[in-house]
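Written below as structure tokens is the structure these notes are about.
With one protein chain withheld, the remaining protein chains of the complex are depicted in position.
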Amino acid sequence: MAEKARAADAYAVGAREPLLSIRDLALDIAGPDGMRPILRVQALDLYPGEVLGLVGETGSGKTLTAMAVVQLFPTPHARITGGSVRFRGRELVGAGPRELAAVRGRRVGVIFQDPSTSLNPVFPVDEPLIRALRIHRGLSRAAARAEAERLLERVGLPGLVGKGRYPHELSGGQRQRVMIALALAGDPELLIADEPTTALDVTVQAQILRLLAELQRERRLAVIFITHNVSLLSGFADRVAVMYAGDVVECGPTAAVLQRPQHPYTQLLLAAAPRLGSGARRLAAIEGLPPSLRERPRGCAFADRCPRAAERCRVEAPRLAPVGEGGPAGGGAATGDGLAAGEGLAAGAGHAVACFFPGGEAQ
Amino acid sequence: MSSTAKAASPAPGPRALPAAARRAEGLRLLLRNPLAAVGGVTVLLLALLALFAPVLAPAPGDAFSAVHPAQQLLPPGPGHPFGTDELGRDLFTRVLYGARISLAAGAVAIAAALAIGVPLGAVAGYAGGFWDELIMRFTDVVLSFPSLLLATAIAAMLGHSLTNAVAAIALSWWPWYTRIVRAQVVSLRERPFVEAARALGVPGWRIVFEHLVPNALAPVIVQASLDFGSVILTLAALSFLGIGAQPPQPEWGLLINTGRNFFLTNWWYVTFPGLAIFLTVAAFNLLGDGLREILDPRTRGRV
Partner (left out) sequence: MTGVGALQTEAAVLEVRGLKKHFPVRTGLLRRVRGWIAAVDGVDLVIERAGTAHGLAGESGSGKTTFIRTLLGLTPPTAGEVRFWGRDVRGLRGADLQAFRRRVQIVFQDPTGALDPRWTVGRAVAEPLRVHRPDLPEAERRARVAELLEQVGLLPEHARRYPHELSGGQRQRVVIARALALEPKFLVLDEPTSALDVSVQAQILNLLQDLRERLGLTYLLISHDLAVIDFLCERTSVMYRGRIVEEGPVARVLARPAHPYTKALIASLPRMEAGRLPEPQLKAGGTAPAGGCPLAPRCPAAQAVCTREDPPFIDLGGGHRARCHFAGEV
């Protein structure tokens, strides 16, 4: 029920300007044999106060896509070579260092996967937080301390300021709470959470997810939640974007994507995870491997592993297009052929898929 | 196997990179670092010069005992590019043959130091406990003496000869490798593939020499190539002091020792052996620095 209301909300915000809008983003990494195309993201929109789940497997480019906003890439030699990343209406591709610095930390907070390596072990845990508050909000030391106290208490770590506690004295869950406080220090509008619970135990993961959901609601944060585990998004994300081989292959309201997946990759991905009490003797495995980064296929990147691939899929790359109104499988002719110029917003909030033969039986 | 064989990925996989290509990649990285490339090429050149000294030298007979009273202390000129010494021998020939001595002696000394140091370090790191303590405390004792001083003492004790000087250097040098290897092995020991080998029942000595040592070698190779220069310098120093190579061997340090008597009147006598030492030491240092970069997994392994 709550799911439905949220989905409706997502459609409603579609009328507004997106906070973040990515179009035809191209990102390359320099290798010994020249530039390799890593990302070719057709379209991705994020609206204010919305939680977007960015799902994909290792190497699908989900982290690089999200990080295009702050243009801090975990891989050296990565460069944006084309397309557009608009944040609050301003173009960030080609923006100067000053403009990017204003975005980083201040407008956008980032939480990383491994809290044990993200905190400098030689400083007490309250130290970077106080420093961030002074830099981003221009607070005095005393005011920053008070604010740090408040923030840490909010994330469930009361009485930590001035105690000289070092990262190694905290548990993994506590360190991730500190990272969340740090990400919120600049009072951002957008929070990028990159697999924030992957390194944690399931019982701790449940706590951290709750905390993130609460903070998102309280602060009306827009959140990009990057994960390889689709199940985490149920009940948390308003919309889901599924990435494969550097592009978004399907996106839409969470309930729509999880319950009526249209792209064969999404369908297989959802079926591949073992489910409690299913009694299944075999799992739906996706055979083969994602395409090599050296030689990108001309057609659909998933064609080699796709049970539905036809001749067309190998020669022509499908464009992200709205799923037909008549339900799944309906708009066969209308999908895969791309967005018309004015269709961007509708596709951003609605259910869209990049496949010539969407729908079919969800396994 | 019918059902699982289907799960095979028929494609050879995206990350295929044959061993030959990896070597080529290493060479490419070396050449991209200009200073390292200069070092590498110089070392190669020195090795070739040393190898072909009998062919290249204008007067191979002058390498050891020979006297040409008519040609004493001639300045550099046609026929004698580096001039001649007090016995009329061609200095270019002697410096060229000196390269043979220095490079060979350096190689032997380093190889011997590695042969002692690497196994000791590996055993100390893998066994831990008592053996670790015993080996490392002894290593510390040896390291507590400056290596030149220790080498001098050992060389003086063994008697004055080139062979004994090389032995003295090896005996004072091995602890460095022991330390490096031990540190590497201690961190490698906890890696899952070592635990996996133990669970397979692989005996300890095989784990040490088949898994641990090969994985620990990269920094040792870097250190050894950096040390090559220092070893040659130490050998020259020992010979200069009279406890290394003995006349009439054309060892560089010995040449300088004799030449210093003529320093004010016949500048070329000390200059050319000195330059040879400088060039060799510098080349090995540059090469070592380059190797450090190539073998460092952080600069390697980029996708």
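First chain written, first letter: the chains are A and B, and each begins at residue 1.
The rule is short, and it goes like this: a contact is a pair of C-beta atoms (placed from the backbone, for glycine too) under 8 Å apart; a residue touches a chain by one contact, two chains touch by 3 or more.
In this text the structure is predicted, and so the values were computed from the model without any measurement.
Contact with the chain not shown here comes from a single listed residue; of A:M35, A:A101 or A:A284, that residue is A:A284. Only one of A:A26, A:V93, A:A146 or A:A213 touches the chain withheld from this view, namely A:A213. Against the chain not displayed here, subunit B makes contact via residues 1, 3-10, 12-17, 19, 191-193, 195-203, 206, 211, 214-215, 301.
Along subunit A, the points of touch with the absent chain fall at residues 2-3, 57-58, 156, 171-174, 201-207, 209-210, 213, 228-232, 234-236, 255, 258, 268-270, 272-278, 280-287, 289.
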